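Notes for the one structure printed next.
Every protein chain of the complex appears in place save one, which is left out.
Entry: subunit A
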Amino acid sequence: MALAFDEYGRPFIILKEQERKSRLRGLDAQKANIAAGRAVARILRTSLGPKGMDKMLQSPDGDVIITNDGATILEQMDVDNQIAKLMVELSRSQDYEIGDGTTGVVVMAGSLLEQAEKLLERGIHPLRVAEGYEVASRIAFDHLEKISQKFEFGPDNIEPLVQTCMTTLSSKIVNRCKRALAEIAVKAVLAVADLERKDVNLDLIKVEGKVGGKLEDTELIYGIVVDKDMSHPQMPKRIEDANIAILTCPFEPPKPKTKHKVDIDTVEKFQTLREQERKYFDDMVQKCKDVGATLVICQWGFDDEANHLLMHRNLPAVRWVGGVELELIAIATGGRIVPRFQELSPEKLGRAGIVREKSFGTTKDRMLYIEQCANSRAVTIFIRGGNKMMIEETKRSLHDALCVARNLIRNNSIVYGGGSAEISCSVAVEAAADRHPGVEQYAIRSFAEALDAIPLALAENSGLPPIDTLTAVKAQQIKENNPFCGIDCNDVGTNDMKEQNVFETLIGKQQQILLATQVVKIILKIDDVISPSEY
């Protein structure tokens, strides 16, 4: 521990309770940090690529999650180490920003750290390494731009989009029916996309899952599916041309916010109050009826009496619909969310062609389908699958696919997958390194080597001899001057990714390189770790 002495030679304390803290500094600190970062990357390394394996995670409550998604694995892992937490953050930010490539980014960062360690051992100052990495990442970034291709798609030509989504899905357990799921994802995104502004609001896509059935039964519904049923068992199960009143007020007597008491002290008051209460219910139902609603969707519950009145007046109703779902319904049906009965008016009602209740399996699970809405800009992807874990994993995979499709609509540049982009960048960075004066040259060269980690991992996971394959592909890229050669993970026979139709988005790849470099730079800059030791 650090000890300082004053002018009389007495020691004084710099850190509070320093004897209870452990401290690592200098090269040791950097090495410990690098080791932690690499340990995280090592866990994810085997999940990369179409032949990547899954991880089984048991949460503190005993629930089991089986997943292949880097961000989810790290999130659930219950990491304690600070540097490992940085890696978790890294994967999360890739998830927020791009939605896909969460495994790749961590593997990339891990390999950058590995290379940095070697440089540090040779006595190169960490900051010089960081700077070299920065330069190299710029080169790689620009190079990606150069080898990227634009592709055209439109509402009639969704094939390229489907292909890209299929690349994303092929590494997941759902790859059995990746074609169908990719099409669903693309159609869903196109349905809600704003092609003028080139933006997609993914909130408009609801992903709902129900166990049972098989994965092939997963469907895209142009409308909303709500996990609710009609409030009264005898209400009609199917309503055509529904006018929907969307309410956020309960079918109950009003509850003023201010505290109040109604004192009953005479019989008359008791009776008037009773009368009034009955009128409340009547009025509420009448108001809905007056504006021409044929279905009431309510955020709150209602009383038995109100329930029966609604049923009696032939006004089907759904209760306890969540806020988010309510909003989606409002968007889909073009209705307005009405907070008070007084404000109901015919133009605030939403419209839907068909509202129906559907039951599943042998239990009395029912769901409400709202279809053929006035505004089809909200869709639902309804996932079926053999068990709960499968559905959860499908949800995550579809989320990735949706993000990819959205990114393509935002920016239709693509690079080719299968490690081809990384190999090509590695070649370009390597070439640039020689022209760079100064110590950074070593760092840039190391960066090029680090880029090889992804194709290496891909080859390894696919059961190919990693080094042989990588060197062969690299040589081929340089010889044929074809940046589209990658690792042939699926044993198709060609390693030209253009022919295999393996695409990834340009921004996804660029983001991976930038984020990974940034995190590595942060980790390299730390030279002192002070942590409270165990008590």
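Here is the rule we use: a residue touches a chain if its C-beta (ideal position, glycine included) is under 8 Å from a C-beta of that chain, and two chains touch if they have at least 3 such contacts; residues count from 1.
In the analysis below, contacts and distances are computed from a predicted model.
Between the names "Mediator of RNA polymerase II transcription subunit 31", "T-complex protein 1 subunit beta", "Alkyl transferase" or "Isobutyryl-CoA dehydrogenase, mitochondrial", the one given in UniProt for the chain missing from this structure view is "T-complex protein 1 subunit beta". Remark: the omitted chain is touched by one listed residue; of A:84, A:317 or A:415 this is A:84. When you scan A:277, A:290 or A:499 for touch with the missing chain, the hit is A:277. Shown as candidates are A:53, A:475 or A:492; the residue that touches the absent chain is A:53. The chain not displayed touches subunit A at residues 31-32, 35-36, 39-40, 43, 46, 51, 53-62, 64, 66, 68, 73, 76-81, 84, 173, 176, 211-215, 232-234, 252-256, 259-267, 270-271, 273-274, 276-278, 280-281, 303-305, 307-309, 311-312, 359-365, 385-390, 463.
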